[in-house]
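One chain of protein is taken out of this complex; the other chains stay put.
Chain nomenclature is as follows: A, B, C, D and E, assigned in order of appearance, with residue numbering initiated at 1 for each chain independently.
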Amino acid sequence: MTNASEELFRPGGRTAAQLRSIKLTPDYVATAEGSVLIEAGNTRVLCNATIEPSVPGWLRNSGKGWVTAEYSMLPRATLTRTPRESERGKIGGRTHEIQRLIGRSLRSVVDLKALGERMIILDCDVLQADGGTRTAAITGACVALAMALDKLVAAGTLPVSPLKQLVAATSVGIVDGNILLDLAYEEDSRADVDMNVVMTEDGGLVEVQATAEHNTYTRPQLDALLDIAASGVKNLLVHQRSVLKK
Amino acid sequence: MTNASEELFRPGGRTAAQLRSIKLTPDYVATAEGSVLIEAGNTRVLCNATIEPSVPGWLRNSGKGWVTAEYSMLPRATLTRTPRESERGKIGGRTHEIQRLIGRSLRSVVDLKALGERMIILDCDVLQADGGTRTAAITGACVALAMALDKLVAAGTLPVSPLKQLVAATSVGIVDGNILLDLAYEEDSRADVDMNVVMTEDGGLVEVQATAEHNTYTRPQLDALLDIAASGVKNLLVHQRSVLKK
Amino acid sequence: MTNASEELFRPGGRTAAQLRSIKLTPDYVATAEGSVLIEAGNTRVLCNATIEPSVPGWLRNSGKGWVTAEYSMLPRATLTRTPRESERGKIGGRTHEIQRLIGRSLRSVVDLKALGERMIILDCDVLQADGGTRTAAITGACVALAMALDKLVAAGTLPVSPLKQLVAATSVGIVDGNILLDLAYEEDSRADVDMNVVMTEDGGLVEVQATAEHNTYTRPQLDALLDIAASGVKNLLVHQRSVLKK
Amino acid sequence: MTNASEELFRPGGRTAAQLRSIKLTPDYVATAEGSVLIEAGNTRVLCNATIEPSVPGWLRNSGKGWVTAEYSMLPRATLTRTPRESERGKIGGRTHEIQRLIGRSLRSVVDLKALGERMIILDCDVLQADGGTRTAAITGACVALAMALDKLVAAGTLPVSPLKQLVAATSVGIVDGNILLDLAYEEDSRADVDMNVVMTEDGGLVEVQATAEHNTYTRPQLDALLDIAASGVKNLLVHQRSVLKK
Amino acid sequence: MTNASEELFRPGGRTAAQLRSIKLTPDYVATAEGSVLIEAGNTRVLCNATIEPSVPGWLRNSGKGWVTAEYSMLPRATLTRTPRESERGKIGGRTHEIQRLIGRSLRSVVDLKALGERMIILDCDVLQADGGTRTAAITGACVALAMALDKLVAAGTLPVSPLKQLVAATSVGIVDGNILLDLAYEEDSRADVDMNVVMTEDGGLVEVQATAEHNTYTRPQLDALLDIAASGVKNLLVHQRSVLKK
Partner (left out) sequence: MTNASEELFRPGGRTAAQLRSIKLTPDYVATAEGSVLIEAGNTRVLCNATIEPSVPGWLRNSGKGWVTAEYSMLPRATLTRTPRESERGKIGGRTHEIQRLIGRSLRSVVDLKALGERMIILDCDVLQADGGTRTAAITGACVALAMALDKLVAAGTLPVSPLKQLVAATSVGIVDGNILLDLAYEEDSRADVDMNVVMTEDGGLVEVQATAEHNTYTRPQLDALLDIAASGVKNLLVHQRSVLKK
C-alpha cells in the first residue's frame, strides 16, 4: 500500500490528501431561516434550516429541543435517473441511513436544553451528485443551522446561540491501495474501504463509519485513514467559519 | 374594473401587463440529457430532461413515444416548510394536477410517432416558490426537452427533432379588479380569478384553465385575460428561442 | 370546420348542440343528508352529501366552513375493469384532478361564512361511465348539496341556506372538425379539443378548462365552444331547479 | 329462549323466520360481463362480474381458473359516513374478511378446471347498507357470475358453463333470546350471536360462521340457527333461479 | 365416510381424534406482562400480552376496556419463505382474518366493564408453522391474557380478574373422508372441509367457522366435526389450567 504514489492520477489532478474545491453560498434561497448551497467539486447539496415551534411528542414538556435532518436526491442528480421516493411511496434504506447520520452529527454540537422546546429541521437536497453527498450535507447543514440559530439570537428569542461549536465531515477511502481524501463518485465506486468521519472544531470525533466493501482493512489502515480525514475536516471548518463571519 | 389603474402598485414596480424578469440557465446540472434553471422573479424551477429507452406498457409495440413530467417542491421553497411527499408516502392532489398539466402541454408539441418508442421524463423541481411555478415549469421544461431531443439528433439516433414548435405558459389573474400578468405569490393569494394559459409559437392554444376563487367571472373578463396572457407567452417564447440558439 | 354539418352522426341521433337525456333521482339512498343519482345518457353518478360537524385543521376557529368532494369510479363503470384505488393503495392523478375541480366548483356558490364551522363532503361515485362523469358529478353534487343545506335550515341550525345560487357543468369538444356539446365516451376519445365549463345561474363563469389533445385550438374556436357550453349549462340548471322545487 | 314469541316486533313487521323482500335487477350496468343489483330490504349491493383472460401467477400453466371477489362500501352506504379505503391507503380487516368469504363461497360451485386459465372477479359494492351486506353480496354475485359464464358459453369459448350449481347466503342471529332470520342493521347490532350460512342448491353447506358477540351459545342454539338459515337460503335460491331463467 | 378407518395413517402416529402434543411455556420472554410459548406438534406460537393504559377513540369515556390481537408469521415459519408484510407495506387478508378471530374469541371471556378503560393487546407471532396456527394462537393468548390480568390484580389495580373463564380453540377437518382432529399442515392442505371451533370452559361455543374447500358438507358431517372438536378443546383447557395454577 502506498499513501501517495507518484503515478497516482485523480480526477481534477488532485493529490491524495487534497479536498475538492469547496464553495459555500449562503442565503441560496430567501425563504428559509438558514440556507446554504455547498459545492464540493461537482457535488452540490442545498441545505435549508427550518425552525419549528414544537418538538416531537416524546420531548414535550421536557424543556429540551431537537435537531433532525431530511435528505433527498433530485431524480437527475445522478447520471442515471433515480425514481422519486414520493412516487415509490416510501423512503429507502440509504436515505434513512444518511438522514439519521446527519441528524446525529448536528445534535452533537447543539445544547438542546439551551435551544428550548423547538425543533430545527435541516433539509439537505442533492442537486448534483458526484460522491460525498452525505458528508457535504453535514458540512453545509451545520452552516445553515448556525445561521438559523443566529436569527433566534438576533430576534431576542434566545440570549446566546445554542451551537457549541462547528462540525464538519469528509470521506476517505482506499482505492487501488492508495489512501485518498474526499472521494469523487468514480473513485468511491472502486474503493475497497469507504469511511466517513465527522469532527468538531476542538478535534473531537463525533462519528466514524468505516466500511469494507469487498475486503477487510487493518488497524494501521484505519489509523492512516483517520489522520488524512482529520486534516480534511480542519480545512472544511475554515471554509465554514469564513462564510459565517461575513 | 380597471385594467391598469394609475394607483396600481405591484411588487417590483411592474405594470399590469409586464412579466417578471426571466432568466433561463441551460446545463444547470451536467448529469441530465437536458437541464434548465428557469427563474421568473423569485420563482426558481430546475427542469431536467431524461431520455428513457422504453415506454409505458400500454404503448409497447405501438411505434409511438411518450412525454411525461414530475413536479415537486423542495420543503423550503416556501416560507412555511411543506412536508415531503416521500415522508407522507403519497403524492398530493395539487402535485398530481400540476404534473399532468405539464405533461399534456409538452406532448402537444412533440410528434410522438417521430420520437419512436422512447420516453422523455421532465423533472421539474421548485427550488424557490413565489407564484407561477407550474407555468414556469412548462416554459423551462420545454427548453430542457428541446435540448434532450437535439442530443438524439446529434447522436444520429433521430434524423430530425420531433419537437414541432416551442410551447410556453404564463398565469394571469384579476386582483382587486385589475387584470394582472404573471402573478407573484402575494398577488395570487388575493386573486379573484386565476388563469393559466399554455400557447405555442404559432399562436395556438394548448390549455386554458380559468378558475374563480371566490367569485365568478364574465366572458369579457375572460377575453381580456386571454389577450394579456397571449402577449406574455409571446415574450417567453423569445427567451426560450434565445437560449436554444446559443 | 363546420359547427353542425348535415352529415353529422352522433350516438342517439343527437344534434351537435344537444345534451344527452338528463335524469336526476333525488333521495337515491336514504342514508345521506342529500342524495341524487344523476344520469346523463349512459353516464350514471351517485352524488351523496354529508354534513360533518368540524372543519379541516387550517380552518378551525376561523368561523368559516368548507365544501369538498371525493370522486371514484366503480371498477366496472367502464367496459374494461379499472382496478380499485384502495387496492393500489393510492389515489391516482386523474381522480385527484377531478375531485379538486368538483370541490372548487361547489365552493364558488356557497357562502362559507354563513355555513359556519362545518364541512360538507360530496361523494361522487360513478356507477356507469360514458363520458362527462366529472361534469355530471358537479351538476348532481350541487343538487345533493342544496338538499343537505336545506335540511340544516329545516332543522333550525341555519336561518337561511348558504347556497348563493346553483352551479352546473358540461363538456364540449371538437370532434372531426365539429363542435359538439356533452361528449359521450366514444366522441371524447376522438376529440381534438376537450373543454369543461362550470357556470352559475347568473351566467357567471366558475371554471373553464380547455385542453388540446393532439392539436392546438384557436381563439374563435374557444369562443364557439364557450357559446355552446353556455346553452348546455342553462338547460342543466333548469333540470336542477325542477328537482329541488318538488 | 323463545324462537318466535308473540310479542316479537321486527322492522317491517316480519316474522322471526321471514326474509326481507328480495329484488334482483339483472344488467344493472351495461358495461360488465354480468351485473346484478341485489336489494334485501334496505340493503342494496351492486354485483358486477368481470372475465379476465389470465390467472394469478401461482396458477399459471396449471390449466385451472380462479374466482375472486372484491367488496367495498360507498362512504354514505351507512348513516355515518365511512372514510374511503382508497383515501386511507389500505384495505381494512373487515373488508378483507368479507371479500375472502365471498370468493371462497363462489369457488365452491365453480369447476375451476372446466373454467380454464381465466379469472372471474366479482365486484360487490354496497350502495346502501342495512345489515347482511356480505350475504347479499354472495347471493347477488352468484347470479352475476352465472350470467358471465353463460356469455362464455354463448360466445363458444366454453362448451358448457363451469357453474356446478347455485349458491346463496343469509344471516341468522339471536336477538333478545329470539332466533331471527336475515338480520337488519338495528337487529344485528343488538345480536348476541351472529351467524352467516352459505349453502348450495343440493343443500350442501359451504360455509358456516357463527360468532358470539357478548355471550356464548349452545349446540341446540346452533342447530336451531342452522335450521332457520337453511329455509332462508332455499328461498333465496328460488329468487336466483327465476332471474336467471328470463 | 369413515371416522377412524383402520388404515388411517397420521403423521406422528396419532389417532383421528387425538391432539398433537401440547406444551405451554409461560414467561417465555421477561419483557411482557404475560408471555406464553405454545407448541402444538411442530407449530410454535409466541403469545405476549401488553396492558395499555388507554382504549381506542370510540371507547373513550365509556368506562369499558378492550381486548385486541395482532398475528404475524416470521418469514421462515414456513418451508418456503413468506415475505414480510412490513416490506410489502400492508397487512394481507389472511392476517386480518386471523387477528380479528383471535380478538373476538378473547373478548368473549373478558368482562370489559370490569377491565375498565384499558386495552390488552395480544401479540401472536408464529415462530414455526405446521397447521393450526390460529387456534394455537387463541389457546396460548388466553393464557398470556390471564397472566397479564392476574398482574393487574396482584398490583391492586383491579380487585378481581375480569377473565370470566378460559377459552381455547382447535381445528378439525375432513381428509380423505376421515374426520380428523387438530390438522397438521400436510393434512390441512388436503382437507375437503376445514373447521375452527372456539369454546369456553362451561362448554359454550364462541366461534364456529366451517369452510368447504372443494366440496360442500352435510349437517351430519358438521355435527361429527363439532363433537370431535369439543373433546379436543376440553383437553386444551386442561393444559391451560395446569399452567396457570403454577
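Going forward, contacts are C-beta pairs under 8 Å (C-beta built on N, C-alpha and C of every residue); 3 or more make two chains touch, one makes a residue touch a chain.
Nothing here was measured: the structure is a model prediction, and the numbers come from that model.
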Given A:Ser21, A:Ser54 or A:Thr211, the one touching the chain that is not displayed: A:Thr211
Contacting the left-out chain in the complete assembly, out of E:Thr50, E:Gln165, E:Thr218 or E:Asn235: E:Thr50
Of A:Gly13, A:Gly93 or A:Gly156, the one touching the omitted chain in the full complex: A:Gly93
Residue in contact with the excluded chain [from D:Pro75, D:Gly89 or D:Gly232]: D:Gly89
Positions on chain E where the hidden chain makes contact: 29-32, 35, 42, 44, 46, 48, 50, 52, 70, 72, 74-79, 81, 84-91, 121, 123, 125, 127-129
Residues in chain A touching the chain absent from view: 90-94, 96-97, 99-100, 104, 108, 199-200, 202-212, 214-219, 222, 226
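Here is the rule we go by: only the chains that are shown with their structure count from here on.
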Pair from B-C, C-D or A-B with over half of its contact pairs in common with D-E: B-C
Chain B and chain C, separation of their C-alpha mean positions in angstrom: 27
Centre-of-Cα separation between chain E and chain A, whole angstrom: 51
Touching two or more other chains - residue numbers and ranges from chain C: 89-91
